[in-house]
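The complex appears here without one of its protein chains, the remainder shown in place.
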Amino acid sequence: MNTAEKIATNERGRISIRNVTKVYDPDGAKVLAVDNCSMEIEAGEFCVVVGPSGCGKTTLLNAIAGFHSITSGEIHLDGELLCSGQKRTQPGSDRIVVFQNGALFPWYTVLENVTFGPVVQGGVNEKDAKDKARAMLGQMGLEGIENNYPSEISSGMRRRVEIARAMMNDPSVLLLDEPFRAMDALTKTVVHQFLLDVYDKSKKTVFFITHDLEEAIFLGSKVYIMTTRPAQIKTILNVDIPRPRDFRALSSATYIRLKKECIEAVHEEALKAFKAGEREMA
Amino acid sequence: MATASSQQFNWVKFRKSVFSLTTGRGIASIIIFTILWEICSRLGVPIIGNVPPPSAVLAALGKQLVSPAYWMSWLDSFVRILTGFAIAQVLGIPLGLLLGVNRTARELIYPIFEIMRPIPPLAWVPIAVIFWPTTELSMMFVTFLGAFFTVVLNIVGGASSIDLRYIRAAHSLGSSRSDIFWRVMLPATLPSIVVGMTVGMGITWAVVVAAEMIASRSGLGFLTWRAYVAGEYPLIIIGMMSIGIAGYVSSALIRMIGSRLTPWLRTF
Amino acid sequence: MSQTQLTPGMGAGEMTVTGVAKGFGLGPLHKQVLCDCSFTLEKGKLTVLIGPSGCGKSTLVNVLAGYEAPDAGSVLLDGKPVCEPGPDRLVVFQETALFPWMTTYENVSYGPRVQRKMPEAEFRRETMKLLDLVGLRDFKDKYPSQLSGGMQRRAELVRAMINQPKVMLMDEPFRGLDAMTRALMQEYYVRLFEEHRGTNLFVTSELEEAIFLADKLLILTNRPARVKKVIEVDLPRPREFAMLTSKAYQDCKMEALELLHEEAMKSFAAGAVNAADFLEACSQMGQDQAVPSCKEGPGEETRQ
Partner (left out) sequence: MTNATATTAATPTTVTAPAEQGGALSSWQITLFSLKQWLKSPSPYLNVLGIVGFIVFWYLATERFKLPWFNKLPGPVAVFQEWVSRDPAYGISIYSPEYYHHIFTSIWRVLQAFILATVLGVPIGLFMGWKKTFKDYTFPLLETLRPIPMLAWVPLSILMWPGREASIIFLTFLGSFFATVLNTLLGVESIDEVYFRAASSLGAKPRQVFFKVILPGSLPFIFTGLQISMGFAWFSLVAGEMLAGEYGLGYLIWNSFIMVQYPVIVIAMVTLGVIGGFSSSLIRMVGDRLMQWKVREAAR
């Protein structure tokens, strides 16, 4: 199945993370957030990273996005060095992030938000960008809300608009930082399906962070389970549920088997993180 | 590790914050400002040239620091501030709480506050002078007014925005009416009381200085005004600086007391 | 007193709700929220209330707690009518309503302190014991803002438990926690319940959580809310996470899901904004009704 995926994808979006280590040093107390972590993400792969909160997953994502530097190791995108201990490439529209609590600009309408990328990058006139955005929103089933402000639409809608905003820029990689956290289960199922549809159509590389195991298995092609801080890879899971997936995948034998397989591993890490968190707070 | 650093004094953090670029730039900017001021003043640049140069101010400051009259002005101003401010708290906090808790009282009295609010406190000076038998009392009254409005308005705002869940939880847990007031409403409004006090203190200083300039024979405001009338221009700057320091110290004091009163708001 | 606390089922009460109706607003702005709600919270049972988004679950909790009087119908606790809030029916709120200005210890001991029925020494001992039970002894002098989300929920649980209420009303208490902490808290809560066997009402919008916890599942209809169906959940106790893949669980989920789906369709027809997402979720599932699948429950966009 992997080969089939490869043919469908253009070859953009291969991420290779090599021996990345990150040490935070605020006020002299050294905290090891990521410890010698390596991953190879194929172009067009849906990669999900699962780990307890505060385990350093976000640090990894921020390094890829260009928000943070790393202490040592290297991250490459399509063979080009993105960042290493010495170098940090500025954030750019080839790696777009969808944030935890959403980052649609509240002062722009949905349409203005979606056209933000093309407009600031220049090269397109505003009318073309708007037409393209309308077409894209239409394709994604989001028509009729172009002139609303983000505060006026439901949280599920908001997250979908944000994904549309990212897709407008035709990025190599889509970075999702626990985008569906704090959503109730129902809304989640809707946005999950939406994200899967977008992925199936575009075959972009997706780097998805979450601490919900079920979500991870349902969405991902490959699931990396991380340990608590310092983050290391504990298990790698190949999810061989065929695509396109929908909710039925959740009751498939493969899904239940995979879930059973790693529920213990995740639970153990969660407990560890929970205890560690309490010790730190005491 | 984290526990250790939170309890012991963190030297690395301290060094970092004291010897940072930000501090250096801050000091540099003040030094540059002072030098520019000196130069402009000496060269007689229009407008700024009329201000006495820092060197003259420094010379005058030496004389003032040893003069008892200068320190008497500090004392006089502080007495006025503290009296006016204290009365404003004593009357304002209960009234604010009453208006916050009791709907009828709020609807009856609050509109009067709304109407009075846009009138600058200074506009009250003449009326106060007419009303009160002595100037001292009228100045205290104006000081009081400045702080009073701010405190009451802040408390009413705070009391009416208490999260309903807290009151409900307290009800459920079996609180009496007085328990709800003392253990829930009061602590929940405390942060807004503190904010009201801090802002009120700032206004109080502004009002006192103005009142002293207009109607008094003592205090820091009078010192500054007299310096102008008498043509001792460096003394104007000294007066201004003294008022600035006094105002800053009293706000810092209020903030300190405030953070004592609301330990749960401290950032850890 | 402390002994009774640990004896299963002791001090638990039975709550009977008959024909409760409640509406808000006057004249043309009137909105009927609850209508003819009748059910019983059995002694020592964990009843879970689940219903579509914005259907009035919180209003119902407010009525049971005595914060709001019903327009019609009656709420009886052990035969006596409920008319005002009291420590015999305690509410654990959405997010948490720990008083931010009190330490954990002061929060937990608040009830006995203001009820003035127990001498200080006794409730001090009791508080410490309960804090020990939930592993918060080391945090007794911390303010709620210094606790993690999970710890806050545990503190709030014991703040209610110390009063030995006849009924505990949990209004979506784990809302807003992340998936992992939430799972841990569910486990924690279900252990606590299985030891103490008080009468509990648990309100949630997550079907998976509901079935995992419940003895009895009450499904509400759309606004104006009524009890649509009562489902007995006969999964064995103690509950384990492994049960989430069992046949009995799947069957139960399927039944509940269908009912919720029906309600969502109705609410969509009535033009509710929040229902749009729900209906979409359902239509995705509608492609294959035979397999009741995805973990899922009605969502609530806005806090009530």
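Chains: A, B and C, in written order; residue numbering restarts at 1 for each.
Keep this in mind: contacts are C-beta pairs under 8 Å (C-beta built on N, C-alpha and C of every residue); 3 or more make two chains touch, one makes a residue touch a chain.
This is a predicted model, so every value here is computed, not measured.
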Problem - Visible contact partners (per top-of-document touch definition) of the missing chain - result: A, B, C
Handout entry: Contact residue for the chain not shown (choose from B:L58, B:L75, B:V90 or B:M116)
Key = B:M116
Handout entry: Residue, one of B:L61, B:I162 or B:I214, that touches the chain absent here
Key = B:I214
Problem - Listed residues A:T21, A:N36, A:Q139 or A:N169, member touching the removed chain - result: A:N169
Handout entry: Options A:N19, A:N101 or A:N238, residue touching the unrepresented chain
Key = A:N101
Completion exercise
Hidden partner sits against subunit A at residues 65-67, 90-93, 95-97, 99, 101, 103, 105-109, 116-117, 120-121, 149, 151-152, 165, 169
Problem - Contacts of subunit B with the absent chain, listed as residue ranges - result: 21-22, 25-30, 33, 47-48, 50-51, 104, 107-112, 115-127, 129-133, 202, 205-206, 209-210, 213-214, 221, 224-225, 227-228, 233, 236-237, 239-241, 243-245, 247-248, 251
Problem - Absent chain, residues of subunit C that touch it - result: 19, 21, 25-32, 35-36, 71-73, 223-224, 226, 270-271
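The criterion applied here is as follows: only the chains that are shown with their structure count from here on.
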Completion exercise
Greatest centre-to-centre gap (Cα means) from subunit A is with chain B
Fill in the blank from the handout: Note: subunit C sits from subunit A at a C-alpha centroid distance in Å of 33
Fill in the blank from the handout: Averaging C-alpha coordinates per chain, one finds the centres of subunit A and subunit B separated by a number of Å equal to 49
Handout entry: Residues of subunit A touching at least two other chains
Key = 282
Practice task
Note which residues of subunit B are touching subunit C in the complex, please.
Solution key: 163, 165-166, 168-176, 179, 183-184, 187-188, 190, 262-264, 268
Completion exercise
subunit C contacts subunit A in the complex at 53, 135, 138-139, 142, 146-148, 150-151, 175-176, 178-181, 183-184, 205-208, 241-242, 245, 250, 273-274, 276-278, 280-281, 284-285, 287-288, 291-301
Fill in the blank from the handout: Within their complex, subunit C touches subunit B through residues 65-67, 84-87, 89-91, 93, 97, 99-102, 110-111, 114-115, 143-146, 159, 163
